[in-house]
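Next up is a structure, given as structure tokens.
Only one protein chain is missing; all other protein chains are in place.
Our next item is chain A:
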Amino acid sequence: MSQDLPPLQGYPAIQWKRNIPSRGFRPSIYFAIFIGTMGYGWYATINGIHERRELQREKIWSRIYLQPLLIAEDDRDNVRRYYNDLKRSKEIAGDEITDLKVYNDGKFRTPHYHWVDN
């Protein structure tokens, strides 16, 4: 009994892959471009961050050099108000009042109450 066999030369090749022309560069080149762009971006960013930090440092040192001056002026004003409050209290209440301190810790406190002239 004769059977249905493949042809003697074999079957013709089947085209299983589409013939699409390859576009663009090799993947490695795209990778390199990507890394290069990112690298430059990070370089610029980090430089900017460093410069910003130095500018901030400049501002802070400028303030540090001024701080004693500002504190001294403020202290002098507080002391002036403190002694004047004391003087006025003595005028009103006599010499019995020697100090305006409310707390017993002996610390200097900024005068809270303002003097109103009326």
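Here is the rule we use: a contact is a pair of C-beta atoms (placed from the backbone, for glycine too) under 8 Å apart; a residue touches a chain by one contact, two chains touch by 3 or more; residues count from 1.
Just so we're on the same page, contacts and distances are computed from a predicted model.
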item	value
Omitted chain (choose from "Vacuolar protein sorting-associated protein 20", "Chloride channel protein", "Mob1/phocein" or "NADH-ubiquinone oxidoreductase") - UniProt protein name	"NADH-ubiquinone oxidoreductase"
Residues in chain A touching the chain absent from view	47-48, 51-52, 54-55, 57-59, 61-69, 71-73, 75-76, 78-85, 87, 105-108, 114-118
